[in-house]
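Just dropping this structure here.
Every protein chain of the complex appears in place save one, which is left out.
By written order: A, B and C. Residues from 1 in each chain.
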Amino acid sequence: MLDFSPFYAQLATNKLHQWLQTLPAQLATWSKEALHGDFKQWQKTISNLPATTPSAIQLKNAVQFGAADDISSGEAQQIRYLLQQLKPWRKGPFNIHGIDIDTEWRSDFKWQRALPHITALTNRTVLDVGCGSGYHLWRMRGEGAEFVVGIDPSQLFYAQFQAIKHFNPDPAVNLIPIGIDDMPALKQFDTVFSMGVLYHRRSPLDFLQQLKNQLRPGGELILETLVVEGDENTVLVPGERYAKMRNVWFIPSVAALTHWLQRLGFNNVRLADLNCTGLDEQRQTDWMENESLIDFLDATDHSKTIEGYPAPLRAVIIANN
Amino acid sequence: MLDFSPFYAQLATNKLHQWLQTLPAQLATWSKEALHGDFKQWQKTISNLPATTPSAIQLKNAVQFGAADDISSGEAQQIRYLLQQLKPWRKGPFNIHGIDIDTEWRSDFKWQRALPHITALTNRTVLDVGCGSGYHLWRMRGEGAEFVVGIDPSQLFYAQFQAIKHFNPDPAVNLIPIGIDDMPALKQFDTVFSMGVLYHRRSPLDFLQQLKNQLRPGGELILETLVVEGDENTVLVPGERYAKMRNVWFIPSVAALTHWLQRLGFNNVRLADLNCTGLDEQRQTDWMENESLIDFLDATDHSKTIEGYPAPLRAVIIANN
Amino acid sequence: MLDFSPFYAQLATNKLHQWLQTLPAQLATWSKEALHGDFKQWQKTISNLPATTPSAIQLKNAVQFGAADDISSGEAQQIRYLLQQLKPWRKGPFNIHGIDIDTEWRSDFKWQRALPHITALTNRTVLDVGCGSGYHLWRMRGEGAEFVVGIDPSQLFYAQFQAIKHFNPDPAVNLIPIGIDDMPALKQFDTVFSMGVLYHRRSPLDFLQQLKNQLRPGGELILETLVVEGDENTVLVPGERYAKMRNVWFIPSVAALTHWLQRLGFNNVRLADLNCTGLDEQRQTDWMENESLIDFLDATDHSKTIEGYPAPLRAVIIANN
Partner (left out) sequence: MLDFSPFYAQLATNKLHQWLQTLPAQLATWSKEALHGDFKQWQKTISNLPATTPSAIQLKNAVQFGAADDISSGEAQQIRYLLQQLKPWRKGPFNIHGIDIDTEWRSDFKWQRALPHITALTNRTVLDVGCGSGYHLWRMRGEGAEFVVGIDPSQLFYAQFQAIKHFNPDPAVNLIPIGIDDMPALKQFDTVFSMGVLYHRRSPLDFLQQLKNQLRPGGELILETLVVEGDENTVLVPGERYAKMRNVWFIPSVAALTHWLQRLGFNNVRLADLNCTGLDEQRQTDWMENESLIDFLDATDHSKTIEGYPAPLRAVIIANN
């Protein structure tokens, strides 16, 4: 049985305490009823990870816990083996005692593009909606955030996060396995990130409102999502699939998305970055052996997806509550 | 206390019986907690309407219950007076014993445009989502529908419907004062109408899915909504107001809307009618004394709203589940 | 999937309509989640019962549907076989086309003792709390009750009731498979019976209050339960077992029970009958092959249970709301 009590103890003593009115009941139900068939196996895998003492924790330019020298080669082999049980690894990379978890995504690229534009995270309480296995949570902490919460309903991502946190059990970095629909309107976070989620939502405006509901007055939203070229009235709703993904709904232009945010009452909405996802940023690796971006694009014209839509173009938009 | 028992008795004996699992509880709560401040007064007004015996019921070309000759001039005066207490009357017109309720909207125009395109309603079970005071419910019944249910959360619309039904208490014509969000997925209606609602929804795709969830396999959707000119990727999200209305969200092109319906699995999606709302269709009357369309348009250019958007253009789209 | 719609249709048109606020939702949940492992088999058994045309319906002195002559010997054999699949049969007896279901209990004895003391049931709406397989429901109907509802959470009792009702599908006689805890305070029944239940309740006063909550003002309660000799302060709470039953809690004296009823606001509380259960009233039969009363009594002294408590003494107490 998973024990979220240490997280609750922190909530009870910080400005998120209102969350205690709903979260423990939800997670208790989740623990009892909703667990993935492989979840127990993943927990066993994690419990088998050896206790180590990392010689250094690097969060500023990478997520790197300990060095190869800190552990024996047997331990290294064991750790590598166990972490491989949690494949596919999509978001990273992580380096654990010299073991390089080479994930499908170079999430550090995305972070590097966004970081120069955001308000310094020092002492801030931060939420990351759709945080995956939590790569960016560590980078946020590396930038001085006081308390970092990521949410993502994927249980494999949660298990991967647990495995990583095992080597650096920082109580200020947390992943809670729920979706934004499960959160009450806390209106307390200083910064809310949501990267790579909006286009998966059937109701983009409700989603943006939910993000707004988590921010304190004046708080900052960093929104990263797929966009298309076009004016304020341009929105692509792909057919059944976009880049082989089934659940893609609204891909607006930057102008349209900017307008939506303003319509919902966000201020100071600005485009921070616009980037066409490169084949070096999303690709197959030893840790993610399924298809990746190269397979999702038109083989003869990388400016188009295999379905003929514009290839992935991603914007980082920043706004204030 | 409102008594919906006669409606429940019908549900229990027709194919909508699953609705009994939620509706009575919802309406009991609604009766206790959610009533509008004027609701009691409206109920009193309705209870004062005299009992009459309409010499004829006309539903085919108009909604006309009884003739002037059926009642005394004192009764006519009383009825007119009481019905005027329920102003503003927006959807109609109704003729009650010769009293012409000249509503803001000539809802009969909309009906005339849609009717030639829809599958005959004979013996069908029909839902009208956002039915207003229920004008079209009577017209549907006039076309032979076996059982007609309208839903609209507005309590004034409900009171107006009660007042009209007082003069023709047909158990097959019903208005239930709830919204589509309150309905379980019944998947039983032969025909679902929704006219003039989609653009008021912050999540148009969720709304279309909700409509789909009410239809039996093969059932027919008649959707009427605001549209703009443009291609499949064109969607207008107005600013704070459109034609002075605050709560307008998505106005897609016909092509975009058609695509959305297909994406959700509707078949045989086709445009039945496209019409620029005329000043004779929506206007101030003795029964609706507030501003109307003329006040919402640019005074010097009726092709634009007062905010500069395209003036209301309405499409009727038909599709099958 | 069980369909209670015909019952709901009746509720919607009689004075119990408030029950629609909770019952359909409860029974839907029950159908989905709470069914006994053998329930499907029982339903199949019932669906195999042949359609017959009973030449006569006898409810006044017995529960007897049809005669042996109405059916072929093959049908008789089939019916007997199928009904035997629903053993053990505890409450009865029933006679179905000459087939005598000789139940453990001669429930007709109990009925004969109570009947002379109760207000005539003609045109009354009647509830029987803990009705077993419904023997008394038929007798109540036989006395002219307009609408009879029995409740009992046992699913085998429910199946037995279905089997019996198959041969006389009287819509005025109903068994709903719930407990009294599941009922809202309807305050509408003219007569409420509860026979053989009180001593199974850990909170007798709450149970008596629940019975009161079902009665209209002035309505009549017929309560049958185990009692002991003694004064107003005498209450037997047996040890782990009483007459081998595990779930027996409070066995008051008649004086104590009378006082409890008065304390809760019942009027005109009177003892109608006091009877020591005889070995001819509760015994093993071909239709109930387990242990019965003879096995529950002290072999050498039938005035005591096998545990040494006073042997079953049953009172019928009548009171008004």
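Note that in this section contacts are C-beta pairs under 8 Å (C-beta built on N, C-alpha and C of every residue); 3 or more make two chains touch, one makes a residue touch a chain.
Please read all numbers here as calculations on a predicted model, not as lab measurements.
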Out of C:Thr234, C:Asn275 or C:Ser292, point to the residue that touches the absent chain in the complete complex.
-> C:Thr234
Interface residues of chain A (partner: the chain not displayed) | 3, 5-6, 8-9, 11-13, 17-18, 20-22, 24-25, 28
Residue ranges of chain C at the interface with the undisplayed chain = 202-203, 205-206, 209, 228, 230, 232-237, 239-240, 249, 256, 259-260, 263
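One rule holds for everything that comes next: only the chains that are shown with their structure count from here on.
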Arrangement of touching chains [line / ring / star / complete / other] | line
Whole-Å gap between the CA centroids of chain A and chain C | 60
